[in-house]
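The complex appears here without one of its protein chains, the remainder shown in place.
Per-chain residue numbering starts at 1, and chain names A and B are given in the order in which the chains are listed.
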Amino acid sequence: MMTKSARRGLRFGKPALYLFALPATLLFVVFIAYPILWVAGQSLFTRTAEGQMVFAGFANYGAVLSDPAFWIVVRNMVIWGLITIPVQMVIGGLLAYFIERHTYRLRSFFRTMFFLPVVTSVSVISLVWVQIYAPYYGIAQEYLKLFGITMSFSPIGDPATAIYALILVNIWQWTGFSMLMYIAGIANLPSEVLDAARIDGARGFRLAYDVVVPMLAPATKSLLLLGIIGTLQTFPIVHLMTGGGPNRASEVFGTYIFKQSFVLGDTGSGATLSVIVLLVALVLSLVQIVFFGAQLSPAKRKPE
Amino acid sequence: MTGYARARIRSLVIHAVLFAVLALWMIPQVYMLSIGLRAPAQAFDAALITWPVTFDNFITVIRDNPLARIFLNSMIVTVATVAIVVAASSLIAFACAVLRLKGSLVLYATLLTTLMVPLASLVLPLAILLKTFGWVNTYIGLILPYAALGVPFAMVVLKAFMEDSPAELFEAARVDGCNAWQIYWHVALPLVRPALVFVAIWQFIVTWNEFFLALIILTESEMKTLTIIPMQYSGLYMANPGALFAVLTLIALPLILLYVVVQRAFVRGLTAGAVKG
Partner (left out) sequence: MANLTIENITKSYGNVTVIPGLSLDVGEGEFCVLVGPSGCGKSTLLRIIAGLEPISSGRILIDGADVSDAEPPERGIAMVFQSYALYPHMNVDRNMGFGLEIAHTPRPEIKERVARAAEKLKLGSYLARKPRELSGGQRQRVAIGRAITRRPKLFLLDEPLSNLDAALRVGMRVEIARLKAELASTMIYVTHDQVEAMTLADRIVVMNNGRIEQVGSPIELYENPANLFVAGFIGSPAMNFLDGQVAAVANGKAQVKLALGPEIEVGLGARVEAGARVTVGIRPEHIRLAAPGTAQTHTGKAFMVEMLGSDTFIHLREGNAQIVIRDAEARRLRMGDSVTMALPSPACHLFDGEGRRVSARP
């Protein structure tokens, strides 16, 4: 029997056509693949007192993993991810839902305004928030006074609150992105399904919870994947606001690597950290893809 | 109360809530602008907005700093990166989606892994690599790595859009006598225009705001981009928040303005998957 499932690709087959793939591949090989290989290799070396690089096997890994600072960073990253990802999703999702479904003429306005923090330069944001958090002249103090709280020093100066203060900034900046992904997801919802559900009697919360949320699963999956990567990428906010302190209370992988490699000059341990972070990212991504299916765009496309 | 009236009230309430949330959300930016507009005497006042409003800080800051040059740096790096990303990603997306070259799927998957690699892991080797090339403090030292980082996402979006296009269109072009390049240029690219716009805008935003690599690579103030220059100013204007926030406002402004202008096209490209022509 005839099978029309055989994919119809255009036949060209000439080697010259691989030129199409060349620029992207070249960029990848030089700037991604080679650095990764380099870093993997470099992590196996260490600098001796004389400045020589000698092969050290997994010694670097041992050193890094037994350093308590490393585990503080891991803890910080976990906190970071566990808070930012769901909170951004929920707030972003709520905003997206109400903006898309319940506004009309002001829709563009709201979409744009909530997305502005995303396009605002992160260094600008960091410095503004430092000012906001400032204990005597920052406005955070002003508003907290209303609740009877006085800050003796800035939230970002206090080891107990530093990381949460930074997380707040992150949420402030990036929720607009989650919102936009959900907006795209909602725009792609077939209206017939929603209409059918409403005829079935689902309204308000029920409609949202039982129909809309499950159908936004692709967007949610994308956000989860991007959120994990994004969490591991965190650098500017921390570097500019606390530098990772005080006492590593807000240290993240990005700043840790930065300090090891560029401040202390210990490329061996910097490389090792780079490899570890890379592996963590890969494993988490693969786990998510395997369990939830990969989706990179919020539209209902076939999984990669 | 009629259902219609109830719906109106519900709409009003929702709008009110949204505005309230928005107002809260905008506080940091309003704050920034407000401090920039304050006279030095009030700079350290712990209030959101103070009067009167003065533009002195802005004038000082513009006069004293080579902001134009820094803006140019950001512009050059970003535009070049966007151009390269759009070109490279559309070419490879075409190769994978339309030409279906042997092994293209493997190549595609390999490039995808880039998306999972945190930049933090790459800065060290990239820094050393760029130093070897002698590309520290150059435009190209940023442009090429940025492009390498941006291609995978763009490639995914464009490949999906190209695959959604009807295969017969490409076949008709083939029958019309087009070679691969002509099909790419005359048929594939026009067909995925909304996606190209989206990818370009996104890449622009991401590149303009990139911090980590720029920080490492650009050490000469002349070459710095708008994204990393604030650090310098925070030291320079430590005692003068008014000036600091004036310059910060100016730094944040270009991209905000750009986004306001292109946001319709941007969102349209994002939601274009919904409505097939």
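In the analysis below, a contact is a pair of C-beta atoms (placed from the backbone, for glycine too) under 8 Å apart; a residue touches a chain by one contact, two chains touch by 3 or more.
These figures come from a predicted structure and were not determined experimentally.
Asks: Touching the absent chain in the whole complex: find that residue among B:Gly3, B:Pro52, B:Gly134 or B:Gly177.
Replies: Within the whole complex, the residue contacting the unshown chain is B:Gly177.
Asks: What chain B residues would touch the chain not displayed?
Replies: Chain B touches the missing chain through residues 166, 168-169, 171-179, 182, 186-187, 190-191, 193, 277.
Basically, only the chains that are shown with their structure count from here on.
Asks: Taking each chain's centre as its mean C-alpha position, how far apart are chain A and chain B in Å?
Replies: Whole-Å distance between the two chain centres: 15.
Asks: Which part of chain A faces chain B closely enough to touch in the complex?
Replies: 7-10, 12, 17-18, 20-25, 27-28, 30-32, 34-36, 38-39, 42, 95, 98-99, 102-103, 106, 108, 110-129, 131-132, 136-139, 141-142, 172, 180, 183-184, 187-188, 229, 232-233, 235-236, 239-240, 253-254, 257-258, 261-262, 267, 270-271, 274-275, 277-278, 281-282, 285, 296-301, 304
Asks: Which positions of chain B touch chain A when the two form their complex?
Replies: 10-11, 14-15, 17-18, 21-22, 25-29, 31-32, 35, 44-48, 84, 87-89, 91-92, 94-96, 98-101, 104, 107, 109-129, 144-145, 147-149, 151, 153, 155-157, 160, 167, 170-171, 174, 180, 183-184, 205, 208-209, 211-212, 215-216, 226-231, 234, 241, 244-245, 248-249, 251-252, 255-256, 258-260, 263-264, 267, 270-271, 273-274
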